[in-house]
Structures are given as C-alpha cells and as structure tokens.
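Every protein chain but one is kept in place in this view of the complex.
Up next is subunit A:
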Amino acid sequence: MSEAAVDMPPRKSELADPVLIRARGITRRFGPGLPALDAVTLDIRQGEILGLVGESGSGKSTLGRILLGLIAASEGSVTFDDMPMPPLRPTEAQIVFQDALGALNPRRTIGQSIALPLVNAGWSRERRADRISELLQSVGLSPSDAARYPHQFSGGQCQRIVIARALALGPRFLFLDEPVSALDVSVQAQILNLLARVQAEAGLTFLFVSHDLEVVRHFCDRTAVLYRGQLMETGPADELYDAPRHPYTRALRASVLNGGGLPELVPETPGSDAAPGGCRFAARCPKVRPICLIERPPERPVGPDHTTACHALTD
C-alpha cells in the first residue's frame, strides 16, 4: 500500500444527462421456452458507470452483447448516440471479459495482440509502436512487456493487457463483463482503481457486469438488476445497496456476506417457474400476489431516478 488512498470527486449520473445507448424492449430468444431477455428497456448515459447485476443465466452477458451489436435482438431496438444499431464500429465500443488469459492469443506477444485492432484500423507501423507503448504505460505495465507472451503474466496483469487492447482505438463505451470476478481481492482493487482512472480521464461510459453487490456499489453510478431476463430494479448504486425496493434486490442484498455469520435467507422454492406472462421472480417471491403470476408488473418510479417493476410495491 505504498500509494495513499486518494479520494476522487464523487461522480454523479443525472436523469438529464445525454443518453449514449438507448435500448427499447430488447427480447432475445435462444430457442423454445422462456426468452433469455424479455423486453428490457434501459438507458446508458454518457460518462456514467452502469452496474448490471443478477445471478448466472439472468441475461447479463446477452444484454451486453446485444448493446455491442455482437448478436442481434429478436425484438426491440438499440440506438447508440441516437444512431440506430448495428453496425457499431470497434472504434466506438469494446468489450473486456472475465477470463483475461483466455481472451489473449497464447501464441502472440501481447504487443501483437494489442496491435491487432490498430492494424485493422489501418494504423502505420510507427504509430502502432508508439500507441502500444503509451497504452502499456497507461495500464501500469512497461513498454518492454510488449515482447512477452500472455502466460508470462499473472491474472491481474493479463486483465491490464486486455484493458489496454480494449482502449487501443479510443472507444467511448466499454462493456466490462465480470472483469474482476476471477481476481483476488488485492488485485481486484488494483484493476478497479485502474478502470476508474481511465474512465475519468477519457470520460468513458461503462456497462459493468458483476455479481458482487459491494463492488457494484463502490464502482458504479447506477445499478440495474436483472432476474431471468427481466429488469427488476434500476436506480442509484448507493440507494440500491442501502435501501433496495424490489423483493429480489432485497434478497440479493441480504445474501451479501459482510462480517459476522451467515445471513438468514428466505428459502428458495425451486421448480415452480412462473407462467410466461407474469413476473419471473414470482415463484421465489416472499410478497407474491395472484396478479404476479398472470401479469408482468410495469416499471414504476419509486424515487428520483429509481424505478422498480413490482406489483407488491405499487400501493
């Protein structure tokens, strides 16, 4: 801990901020049965860090991939900077995965890996070399590391390399798909600090996927909660952590381990899936009502810049 903990000015995400990505009624089906994403409507504002939480299989990665134009939505529309999608250019948006080592070609030096987007964009050899040195330094590595191979780096260093590659073409939007989930807590702190710095320096917009509510509260401006493809709650990150409204967000919050023993949880009643028309969480919800099984609750405001989709909270 040789570096002192320097506080940055708190960011703020306002309702009035310009919207960078506007997703409307995104549905994605991967086959028969319930869709992986079910009419998700979400705005990502310019310069904000939006956290996306939910259990595995809730559609977090699918949503990110649709927003990047990597896969198509079955229904609904996405606009980027008010332009319809696709095509989204790699100069605008990039992605960082959880498995950094797996995202790097083991037979290429990291310099070659970082160069690839620059080659594709037609950069000259000299400009590429300069840019690679600059990028490596900006993520806390040395320019001489460019000649080394991925296996010579630790997990945290690989994540730095992947971040450098994602930043190569100066994108405005990064989709960070569980970038710190596989890292040890000390390395996680290093990567979160690095991401916060590059975000602030270039005014980037992040969609940050995590299943760790504490990390999201720390790192994000706003949080969106997905449950089996449906958006449950969206609001300021602090508020979602300190005063969650939706029963599912409350259940998530209750399962955070922070000192002391194991929290008491509402037992899950598996196997009773909701009917396709209703709220997906109804089968596990402690506040379930008959209407929840039939009709999907609309999103309603429950506070400033805070919406939730729940029948039990409307009256």
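In this text, a contact is a pair of C-beta atoms (placed from the backbone, for glycine too) under 8 Å apart; a residue touches a chain by one contact, two chains touch by 3 or more; residues count from 1.
Keep in mind that, in the parts below, contacts and distances are computed from a predicted model.
Here one chain is missing from view; checked against "Dipeptide/oligopeptide/nickel ABC transporter ATP-binding protein", "Sarcosine oxidase subunit gamma", "Alpha-D-ribose 1-methylphosphonate 5-phosphate C-P lyase" or "Outer membrane receptor for ferrienterochelin and colicins", UniProt names that protein "Dipeptide/oligopeptide/nickel ABC transporter ATP-binding protein". Check A:61, A:159, A:188 or A:230 against the missing chain and you find that the one touching it is A:188.
Touching residues on subunit A toward the chain that is not drawn are 1-3, 5-8, 10-11, 55-56, 154-157, 184-190, 192-193, 196, 211-215, 217-219, 238, 251-252, 255-263, 265, 268, 270-271.
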